[in-house]
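Taking it in order: structure first as structure tokens, then the write-up.
The other protein chains are all here in position, but one chain of the complex has been omitted.
Naming follows writing order (A, B and C), and every chain is counted from residue 1.
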Amino acid sequence: MRNRIGNIFSLTSFGESHGAAIGGVIDGMPAGIRIDFERVQQELDRRRPGQSAIVTARNEKDCVKVLSGIFEGVTTGTSIGFVIENTNQHSNDYSNIKDAFRPSHADYTYTSKYGVRDYRGGGRSSARETAARVVAGAFARQALEQLGIEIYAYTSQVGNISLDKDYRKYDKNIIEQNIVRCPDADKAKDMINLISEVKAAGDTIGGVITCVAKGVPVGLGEPVFGKLHAQLGEAMLSINAVKGFEYGMGFDFADKRGSEVNDAFRCDNGSVSTMTNNSGGIQGGISNGEDIYFRVAFKPVATLLRDVETISASGYGIVLHAKGRHDPCVLPRAVPIVEAMTAIVLLDNYLLNKTTKL
Amino acid sequence: MRNRIGNIFSLTSFGESHGAAIGGVIDGMPAGIRIDFERVQQELDRRRPGQSAIVTARNEKDCVKVLSGIFEGVTTGTSIGFVIENTNQHSNDYSNIKDAFRPSHADYTYTSKYGVRDYRGGGRSSARETAARVVAGAFARQALEQLGIEIYAYTSQVGNISLDKDYRKYDKNIIEQNIVRCPDADKAKDMINLISEVKAAGDTIGGVITCVAKGVPVGLGEPVFGKLHAQLGEAMLSINAVKGFEYGMGFDFADKRGSEVNDAFRCDNGSVSTMTNNSGGIQGGISNGEDIYFRVAFKPVATLLRDVETISASGYGIVLHAKGRHDPCVLPRAVPIVEAMTAIVLLDNYLLNKTTKL
Amino acid sequence: MRNRIGNIFSLTSFGESHGAAIGGVIDGMPAGIRIDFERVQQELDRRRPGQSAIVTARNEKDCVKVLSGIFEGVTTGTSIGFVIENTNQHSNDYSNIKDAFRPSHADYTYTSKYGVRDYRGGGRSSARETAARVVAGAFARQALEQLGIEIYAYTSQVGNISLDKDYRKYDKNIIEQNIVRCPDADKAKDMINLISEVKAAGDTIGGVITCVAKGVPVGLGEPVFGKLHAQLGEAMLSINAVKGFEYGMGFDFADKRGSEVNDAFRCDNGSVSTMTNNSGGIQGGISNGEDIYFRVAFKPVATLLRDVETISASGYGIVLHAKGRHDPCVLPRAVPIVEAMTAIVLLDNYLLNKTTKL
Partner (left out) sequence: MRNRIGNIFSLTSFGESHGAAIGGVIDGMPAGIRIDFERVQQELDRRRPGQSAIVTARNEKDCVKVLSGIFEGVTTGTSIGFVIENTNQHSNDYSNIKDAFRPSHADYTYTSKYGVRDYRGGGRSSARETAARVVAGAFARQALEQLGIEIYAYTSQVGNISLDKDYRKYDKNIIEQNIVRCPDADKAKDMINLISEVKAAGDTIGGVITCVAKGVPVGLGEPVFGKLHAQLGEAMLSINAVKGFEYGMGFDFADKRGSEVNDAFRCDNGSVSTMTNNSGGIQGGISNGEDIYFRVAFKPVATLLRDVETISASGYGIVLHAKGRHDPCVLPRAVPIVEAMTAIVLLDNYLLNKTTKL
């Protein structure tokens, strides 16, 4: 609980936005896997601030230092400690919120719960914490690839611009070709324009990310409280600004009849599959070998670059004007975070599933 | 993991649909709480089959026997074991699915994962398992009431009939006045008619349940991986047939701007609150004292009372015609289950929050 | 924590001495194992009261009813719920301790911790709770036997009568031939005489149980906090009346030099073993393929059948005279409990070890 996710493969993370460093401990990484460190850093680069015109201008390199658990390039089965130094903080930007509760931020709830908070850059409530997840996800992904499991996510909605087709209709190779990480090049332009416009107005905008996992073997997930989609949902909902999760047909199931949406089975040469995949690759909480896909809703970033009325910790009305450097839309940088959390959950469940039989 | 949910207050459950009994162990129930057993049974009665014309005709009494943890009517702080005997099984109804994989059921995934399954009535994958959750939830609720926390849920959509207003516009006292558990009496009639029509056609229908928790104190939930809404989402997604979860404004945040949806603070006589509650009572993963509300999407029940083409475990095509007694729509009986899971999560987090300070 | 032990294979138990029943939920039992129920009951019979002249005269049958998790005699991988009804309670025997704190019992600590306690027969603090452990251990043992792992324990000391030789010098087949469960027939007689004498005096006596596990494969146990011997020690120390644990040479290492006690390796035809086994089959917290052996110290039972001065819950001095039926020495009945806890820990670690590599 608290700062830990995962049962067999787990991440325990630490770090505040403006502290000395963030980082974590990855426990349960299988032994004997050769690690490509460049690819770990590439995942961090996909998440890092300052990467394009539509994300925050903060320019943190986010270089990860791995301190243990790997010997001569190969995982040893022992815990992997890592740190990412905080190098580009402008802590003074936050002196004005020291005694303020920013709307739709965690300032008030943290202060109430703990009686104290590190207000600089949001402290522990900052999405900077997710860099540690990306590191753990990058390790998990390298293990999953050896099993033939592939994960990718993309921006499927920004504001009122949304992809109207099924994930199978899009070419995933297009995703990284635009800065909003959308597999439809035209919609990507519209999204980028919308974000730019919103940014210019000192405002922010929400959206949806779609994630797909291919090659997941049959049998991952536990039947009752550890259903695979429940673990995925929990993982996604733990990401900052996430407000909803649905898998397969999701909320669209609500107005459907069973006869319309049940996934019929077929068997070709001994290989079982389903003719449709409304279930989203999971039945009874357990993966069925079809593609797993789900959608994650993000609210607009709470920090506006304009005057905002709120209250101080003492309860009187004040007007804040955020300084700092902030994302007008969290979606482009959240794509690798969604992928990372998916990788963590899938590797954990792959390992757990090995204990099902003697 | 697996058959357990909760950290401090937890339920470990057991039981198959057609075995001798289902039940569980509640651990971490606070000591010194006087239990009203009638109300525990009442919650079970709200979930039980055979309660109305629009649910399955199975007529199980679902009497809970509490075996430990309570002395002279008061909880002792030790674990509470309980059983509910299975009394009305027609196991023969299921002989035809012994070697079949029913579409959109867990037959195929269980068989693949475990190599063996109890096919009678779905075995462990049956929603009968949720009766144990209702028992644990009923205990949790009695503790929460002492804290002034109230939880209620209702059916807000069945097929294309949905409530179009905010939960605050409905009278919760109406919910239990109709068999579909909807706080809008007119819409309730429409929903009942729709379910009856679907049932007559041997079909099934999906829907949405809305849940509200009032009086939750500020401070519940953990900042990073144990965010309160992530725990609620996980709990809801662990319920059979659930395909989506959103809290506060949920997926509707996706096309909103921060300036439209941020919840401004106010302070009246030292009491902090928000002027709107788009956040759904949780900010930064921690309850903020406002109402918590969320929506849960259910797919239509997979079992149709008509001929269905599928495959046998050996891979050849067969036609199944479900016998058994099945729900045409899971929503009416799922309302107390959603409430129970909410109670479990809230009590667990209330207790956990006590450890935040020395 | 609390009422649960184990990570992958776990037992969550419930039940008070004089409540309706005790029992538990076994989670993580591997699927596909055919269960011999008679042998489960036999293990319970080895633990049950009334089995001989040197144990308590209570005559409880301790029949276990398994309620789930097994279909047509084979484990299904789902949780195994079970109950053992309490049938022979003389609750009135305990009315005199309702308001008393018995010396070296848990009456005072339970009352202080929980504010309430079920005083009948010690309630949850009664060793009756260990029957649930024996059930879980009996299931674990049947899985371990398929792996060639054998576990046995025996009474190696009662009062001042102790076995002076190494476990390898004794024939384990003798253990069950005497009621004190000692593999030295002559010492067994002495122990039985001593217990009879102590019993006649209304007194009680302590002792030591030695446990041996053979055929444990190399690799079980986790390096740092989950060292195999730490898990075994925790499991043994969780048994009522246990006050000490040592493995291998244990406390006798304290006055030894490394040159005397290091276990030299040898390699015969590619098979690595050690020439001595002072380490007790575990090195660096991980099993090394040699026999695992350890010793568990038990204090004398706290309940004396004579007048005892103590205090009431209100703090004034009183004289108690225990009625009830009590063991003069816990060792004979604790042998199967020690074996059961060993089986639980070993199966859990066997399964966990499967996750070490991809």
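Annotations
Here is the rule we go by: a residue touches a chain if its C-beta (ideal position, glycine included) is under 8 Å from a C-beta of that chain, and two chains touch if they have at least 3 such contacts.
Just so it is clear, the model here is predicted, and its values are computed rather than measured.
Of the listed residues A:T12, A:Q89 or A:T303, the one in contact with the hidden chain in the full complex is A:T12. Shown as candidates are C:D45, C:E145 or C:D203; the residue that touches the absent chain is C:D203. Listed by residue number, the positions of chain C touching the unshown chain are 1-5, 7, 13, 101, 103-106, 108-110, 112-115, 124-125, 129, 157, 159-160, 162, 198, 203-208, 218-219, 221-227, 229-231, 233-235, 237-238, 243-251, 253-259, 261-267, 270, 272, 274, 278-280, 283-288, 297-304, 306, 308-311, 315-317, 352-353, 356-357. Across the interface with the omitted chain, chain B contributes residues 8, 28, 30-33, 77-79, 143, 146-147, 223-224, 351-352, 354-358.
One chain of the complex is left out; on chain A, the residues touching it are 2-4, 12-16, 19-25, 27-28, 31-32, 65-69, 71, 74-81, 83, 113-118, 123-124.
Everything below uses one rule, namely that only the chains that are shown with their structure count from here on.
Each chain gets a centre from the mean of its Cα atoms; for chain A and chain B, those two points are 26 Å apart. Rounded to a whole number, the gap between the C-alpha centres of chain B and chain C is 39 angstrom. Residue positions of chain A with contacts to 2 or more other chains are 223-224, 352, 356-357.
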